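Removed: one protein chain of the complex. Kept in place: all other protein chains.
Chain nomenclature is as follows: A and B, assigned in order of appearance, with residue numbering initiated at 1 for each chain independently.
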Amino acid sequence: MPGSTRASAMSRSERRGRRALWAAAAVIAALVLLALLGPEASPYSYSALDWRHLSIPPGLTAAHWLGTDSLGRDLYVRTLYGLRVSLTIGVLSSAVSLLIGIAWGAVAGWVGGRLDAWMMRMVDVLYSLPYLFIVLVLAALFGRGNVTVLLLAIGAVGWLTLARVVRAQTLSLKRREFIEAARATGLSAPQVVWRHVLPNLAGTVVVYATLLVPQMIIYESFLSFLGLGVEPPRASLGSLINSGARQMLTAPWLLLVPAAVLIVLLLSFNLLGDGLRDVLDPTGR
Amino acid sequence: MSSIRPDGERPGAAPGAPEALLRIEALRVRFAGSGGAAPVDGLTLTVAPGECLGVVGESGAGKSLSFLAALGLAPEGAEVSGRVRLGPLDVLGCRERELDRIRGARVGFVFQDPMTSLTPHLTIGAQLAEPIARHCGLGRRAARERARALLEQVRLGDAARRMGQYPHELSGGMRQRVMIAIALACEPELLIADEPTTALDVTLQAQILALLAQFKRERRMALVLITHDFGAVAGVADRVAVMRAGRLIESGPVASVLKRPEDPYTRELLRAASEPPAPARAGGHASDASPAGAPVLSVSDLTVRFTHAAGLLRRRSFAALEAVSLTLSAGGSLGVVGESGCGKSTLTRAALRLIRAERGRVLWLGSDVSGLTARRLRGMRRELQLIFQDPLASLDPRLTVERLVGEPLEIHHGELAPDARRERVHAMLARVGLEAALYQRRAHELSGGQCQRVGIARAMVLEPRVLVCDEPLSALDVRAQRQIRLLLAGLRGERGTSLLFVSHDLSLVRHLCERALVLYLGRMVELGPTAALLDRPLHPYTRQLIDAIALPDPDVQPARLAKVSLGEPAAPLERPGGCAFRSRCPQATPLCAERAPPWVAAGADRWVACHHFREWADGMLPE
Partner (left out) sequence: MLGYALRRIAGIVPVLLILLTVSFFVIRLAPGGPFAAGRALSGRARAELERVYGLDRPLAVQYGHYLLALAHGDLGPSYSMRDDTVAGLIAAGLPVSATLGAAALVLAVLSGVPLGVRAALRRGGALDRFLAAFAALTLALPSFVTGPLLALVFGLWLRWLPVAGWQPDTPRDLILPAVTLALPLSASIARLMRASLLEVLNASYIRTARARGLGRARVLWHHALRPALVPVVSYLGPAATYLVTGSLVVETVFQLPGTGRYLVEGAIDRDYTLVMGMVLVYGTLTLLANLAADLLHAWLDPRVRHEPL
């Protein structure tokens, strides 16, 4: 039996994968904790101006250990605050995407036939459009600085891939014999979906949700970078990187610190998602 | 009869004879990093020029891997050691470049799955001409000419047109012919056929084997036939090698190994393969089940059409099942037989109302199934359980054995306390022969036979009136097949369950069913008591199915194989008008093209749909 050998022996690369998975999870947990507690634990506020310390470079002994920006705001607090905003928007808009994507994909896959054909045709068309571009226009038109609009607009982009994946999974599950076996045993359609379809979908959904969060964070940062996201004095990682990039000649730390946090965050989420895929969804490899 | 051997014993081809064409010595294959046993563990055997060696064993015995590794085709990560000589040449010592001059030129290969073994984006002609141009040094035009001739030799009709087609445009049987043509392209001294017929229908299996036997005879080419089927070996091989767990268990001339096996394992395999059919009888209280007994399930005039998208808006439809009727009586058993695409699986699903029928009625205990309320339908499903073809796929991968078997009880007997339920589940699991150690495992941790036992336990735990089996044995090894067959027969005897058994293989049906129905392209062609049907078939298609059964008897099988027609049958989707079978019927007359034959009674409990059943059945049969 092809499956029986896999369960017993774990190869070296698999063990390495598990370690990366745990490391990524630990980093994410640490970043979340920092974002939640860091700004409150610091004597500075994200918007407080310190006129005596303008554009101070980082230094372990200085009052502001990651330095300040040109208005004297503490970079450590601002970065953590930006991280909090980026994480919140990333997670919430992922949830929006997840809801739309699962519902769309599961309905199309389970009902099938003509409804499925039209629903997927729509996804195809949306896919072939520069969708983020349109979101950009919408954000510019309606929601400059409006976080709710931002959230919905970003969430509306992410569901397409998930809808496709969920549909494909539902479809292949529907054709699997054990679903037919369940129906033949006498389970009603809702019972089949609840007991056999959804639990078998869960792994895939968890994996894609994990990979969706960094995607959403990128979109949010991207909009903020273009000046369409959160407005000053509030900050997200994207807007911090934007203002840092403008001053990189005189104060490179303003670019490097938020960029490093963003990179570590995205890297950890991607590693977590890939690792979970290997564990939960061996067919996706 | 036994004197009609196509190729007599070859006294000079004894093992170890100096003239051996292929000599494998102490071959070992291991996979780096895996701690388990070596899949091929010290194999030694020889193949003489012009002889056919049948290599037999169950899946996982290392049969295919041995020969792939011997010619440098082992999968990545395999460590191969030992000695392999092709004539005087040391094969394992060869570099890839030298191996490429042997493979395809001196040694040809035919693989198991014709559906995936041809490159999808190249035409048949291009793939055939490739090795010819490379190994025989012919120019483009000459290579294509030779390729066309080869396609004709493997009896692929319309060879010129096939040259320009892609693999996906051909049926499985056609692709296997193309594979054989490619393997034979450069007139190899040795052909290695790795389960060449396993993925094919019974009638096609016989044709492909007959074709291989013919080439071996005419070209005096050595043939290694790797198979799990003793019938195939009996028909074609001169010598047999039996393998188990990477080792050679027994080898010798086909007649002596098949008739007087020495190793107990070989004996067990042979017994499983060649058991004479016990007269199928329902046991228990329904032992005298006659077709006139109270009907449990009856189907009349059932028609199912499938539509498939031919565009975004256009749809095309074809009848998977047309005007099929049958009756299953209490305690009775009925086999439904036919090739893939004959509609036999559709029949079971329509009868259970898992798919909708276009026309016709299904009566369950006298009431029409299509009118059942959701609750009555559940009641019916409790009493009418299904066993599936693929035992692994039919079990939810997340659930343990205990929960899988407990689920039907949860659904239908919610009143049972968890303890009582577990007790019933354990009793059932013990009855199907599963040890308690397996109860907490999941499907992928079980063997195929164990999975099928779980499937049977899940079906029988509700004590149904009717058990519907959809090819429950075809995914299993010979020994597991026999065990499951005996288990089914035993359960049926104890509980008086009626049985509807679907299979492509008449030889399986005869063990389990009193009556059999033969389907061809969705229509009934013959119905009657299984024994009578096998003794004296009335329809030419039934006759072909019987002829295609490979008997593991080296005295008779070669002669039976020699009679098989080699031509390619019509594709199932292009059903001809009139009698659907006429394109494959040797006795077809103009009348058959004109009208579809009526379904008529032909003696005691026998029915047939053939214009000429009287004439040809009387004229053809020796008795």
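What we mean here is this: a residue touches a chain if its C-beta (ideal position, glycine included) is under 8 Å from a C-beta of that chain, and two chains touch if they have at least 3 such contacts.
Just so we're clear, the structure is a prediction, and the values are computed from it rather than from any experiment.
Of the candidate positions A:68, A:185, A:200 or A:242, contact with the hidden chain is made by A:242.
From the set B:130, B:358, B:410 or B:605, the residue in touch with the chain omitted from the display is B:130, counting the whole complex. The chain that is not drawn here is touched, among residues B:28, B:103, B:359 or B:422, by B:103. Touching residues on chain A toward the chain that is not drawn are 125, 127-134, 136-138, 140-142, 144, 214, 218, 221-222, 225-228, 238, 241-242, 244-245, 248-249, 252, 255, 259, 262-263, 266-267, 270-271.
In the full complex, chain B touches the omitted chain through residues 68, 71, 73, 76, 96-97, 99-105, 108-109, 111, 113, 116-122, 130-131, 134-135, 166, 168-169, 179, 182, 309-312, 314.
Methods note: only the chains that are shown with their structure count from here on.
Of all the residues in chain B, the ones that touch chain A in their complex are 33-36, 309, 312, 349, 352, 354, 374, 378, 381-382, 385-386, 388-390, 392-398, 407-408, 411-412, 444-448, 455, 458. Of all residues in chain A, those touching chain B in their complex are 1, 3-5, 7, 9, 11-12, 117, 121, 176-178, 180-188, 191, 195-196, 199-200.
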